[in-house]
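Got a structure for you, questions after.
With one protein chain held back, the other chains of the complex are shown just where they sit.
Per-chain residue numbering starts at 1, and chain names A and B are given in the order in which the chains are listed.
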Amino acid sequence: MATTVERGAPPDAGTRDRPPPRKRSRRVDRTYHLFLVPVLILFSVCITLPAAMGIFYSFTDSIGFGEYEFVGLNNYLVLFSDPAILSVYGFTLGFALCTVVLVNVVALGLALGLTGRIRARVTLRTVFVLPMVVSGIIIAFVFQFVFSHTIPAAGQALGIGPLEESILADPDLAWISIVLVTAWQAMPQALLIYIAGLMTVPQDVYEAAGIDGASAWNRLRHITLPLISGFVLINVIIGFKDFLAAYEIILGLTDGGPGTATRSVTMAIFAGFEDGDYAYQMANSTVFFLITLAIALVQLRLTRGRTGG
Amino acid sequence: MISAGRGAPSPLPRFSRRAALGTMAGGALASVLAGCGSGGGGTRVSLHQSKPEAIPYFGDLLEQFNDEHRGSIHAVHDISANLSSGFARGNPPDLGCLNYNFEMLRFQERGALSDLSDLEAEANIAPEVRELVEHFPTYPGRTSVIPYSMMAAAVLYNEEIFAEHDLEIPTTYSGFIELCETLQEAGVDPVYSTYADAWTVSQGLIDYSVGGSIDVPAFMDELRDLGPEAGPDAPVSFSDTLREPLEKMLRIASFSQPGAAARNYGDGNVAFARGEAAMYLQGPWALTEIDRIDPGLPIGIFPLPMTEDPDDAGVRVHLDLALWIPEAASRPDEARELLRFLIRPEIADPYNQANLGFGVREDAPDVTDARLQDLQSYVDRAAFYQGISQALPGTIPFENYCQAIVTGQSLEAVLRTLDEDWARLARR
Partner (left out) sequence: MVLPETRTRQNRDTSPRGEGKKRWSTTIVLLLCSTTVLFPFYVAFSMAFKTGEQAVDGEAFTLPSPWSVEGFVQAWALTDYPRAFAVSVFITAVAVTGTVLASAMASYAISRNWDRKFFRWSFYYLLSAMFLPFPVLALSQVKLTGMAGLANPAGVALLHVMFQLSFSTLLFTAFLRSLPHELEESARMDGASTWFTFWRIVFPLMAPMSATVAIFAFLKSWNDFMMPSMIIEDSSLQTLPVIQEVFQTQFSNNYHVSFASYLMAMAPAVIAYVISQRWVMSGLTQGAVK
């Protein structure tokens, strides 16, 4: 999905290989500006300006309206010593990590299966991509019911003790339900990327390996995985970005509970806003953005190192 | 248009995001109401009123108002907007009619609400009700809100079950525990709890047990006086003051039905209406829900006794509705006109009667609902308190902490966190 990012600027390569169609005039055709500038202006107003506002207000004590005063770095200082904020970050990072691992293992496994010699390929693929087309909040409500009614009922009927209690009501286990449902919904996207990736692996490589009598596991580890490593990293990057912003699935499943066991950063930001903690949550947002960006950059670097070398 | 289920808004101690969304109630209804906007001419004035149970009622009231002011003022019903966003967008409602709690404080504190002192005489608010407003820090020299409706909550009990087991209403804490034990021995679940909805825990178990044990406003005043010195080891702290009441609360909570952690408000109403438990710690808003399932169920109400002195008992009250006009209102004069219309006794009294609220005027009539009459004497002699959950700023996730306590987290640890949160807020 974002393969091109890690290879640097895509159009760059293009222009180098192949000169652009017209290079005779030094002046740019006005039409190009007409195509680009309005988009840039809208983008700046809708994206850049709010980001700048957010950073600005994070140095104030604004409650979202009315007068405010500058408080310097106070919001940030309090933020870093606030255990509630730290635990929210802890939960979010841990949750994102678990989900990324689960999604990728499942999606890769399914992709291997779906590109193998199987029957009903089209039907199966259609089914596995289905979660992608439904809204997260709705699916969270459905699973909320499944976890709090259907599974405990089945547990009672079959006499399976641990299933009789709703997992959502257990502060120590509720996060698992969030990982499962998020993974359920995010899996198709990773699956499609893996299917695309597996199709780029040339057949003859396997044939050569087949002659050597390599086992399926060794083939996967030593041939397939290195060849699709770029796709793995893309999935990890996209996954982290999406899961760090987790909100609606948690809202539908546990609403951050029991207690504060499953509160995510996004939930804290929104809740703070409703409660008039505008400036403080702006500081939180800014930090959150920097963390998201840092994680993405580290991963991009890794990708570049891997595929470039 | 009755709300049930997760985050039923009216009894919500705080104006959470969930409540804000929940209070949006019927989109269908909203459209009908919004549709009224095109009807009459005149200056448009908006009323923000989002208590879901009362939305149709206020819709009718506005119609009446618009009829009276045909051609000059036209009031529209705004049930949707959440308050923070409205203020942030710079277009708050002209007149607000909402639950009065700590959340209003930040609007009040920053002077976002205009002075209504000239209307005080007309509103004729009972002194003990006015005192409830003053439990929160107000904006100096201003009357920022005018109370409209007060709700009293206590323990609902199933009279049939009580009669069947020959039980009397307990007036002491030990009596209450004894009663629970008797019920349990008889195979009846004494209390129905719904921990999956955090607000039901704070509203019921927590507020009743704390309010029945300590003087909440005095405690909060002491805490505020500490300023940044507050903390778990300060002379006054949550850890110290709330510990005993909440330990008693946990004893009561242990009489809940099995699996309470996975049950929500909707489940609770259904179960109590079906006679699955003897008692239910909910406010009068739940009566409306229970009526829908079993209108004939004989229900009584009594305050939760938390001490050994029967005279200590009191009921939990909150200002379910209070009126205010933002400084930034675009039509303050018309908003005043609408406010005066709403506080007329012939408008306000029937409202409270229909919605199981207590009147706030000095000369307000008694409640007529038979079940609520059990509480009238407490209200009359001001044997009531505002829940502690109402007194904490929304930035402290108090409801979630309450949920954590009853679902097995260490009470000590949660209270310590609460103290630290409070201290951090004071330092900001």
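Please note the rule applied: contacts are C-beta pairs under 8 Å (C-beta built on N, C-alpha and C of every residue); 3 or more make two chains touch, one makes a residue touch a chain.
Since we're looking at a predicted model, the values are computed, not measured.
Novice: Considering the whole complex, which of A:178, A:233, A:253 or A:269 touches the chain not shown?
Specialist: A:269
Novice: At which residues does subunit A meet the chain that is not included here?
Specialist: 1-5, 7, 9-15, 18, 20-23, 28-29, 31-36, 39-40, 42-43, 45-47, 49-51, 53-54, 57, 64, 110, 113-120, 122, 124-139, 141-143, 145-146, 149-150, 153-154, 184, 189, 192-193, 195-196, 198-200, 203, 206-207, 241, 244-245, 247-248, 251-252, 265-266, 269-270, 273, 278, 281-282, 285-286, 288-289, 292-293, 296
Novice: Since one chain has been left out of the picture, which residues of subunit B touch it in the full complex?
Specialist: These residues touch the chain not displayed: 3-9, 21-22, 24-28, 30-31, 34, 52, 79-81, 85-86, 88-91, 266-267, 269-270, 289.
Just so we're on the same page, only the chains that are shown with their structure count from here on.
Novice: Centroid from C-alpha atoms only, then distance subunit A to subunit B, rounded to Å. What do you get?
Specialist: 39
Novice: List the residues on subunit A that touch subunit B in their complex, please.
Specialist: Per the touch definition, subunit A meets subunit B at residues 61, 63-67, 74-75, 78, 81-84, 148, 152, 165-166, 168-171, 255-261, 263, 270-278, 280.
Novice: With touch defined as at the start, can you tell me which subunit B residues reach subunit A in the complex?
Specialist: Counting only subunit B, the residues touching subunit A are 6, 14-18, 20, 82, 84, 87-88, 90, 103, 106, 110-112, 195-196, 198, 259, 261-262, 328, 393-395, 397, 400-401, 403-404, 407-409, 414, 417, 420-421, 424, 427-428.
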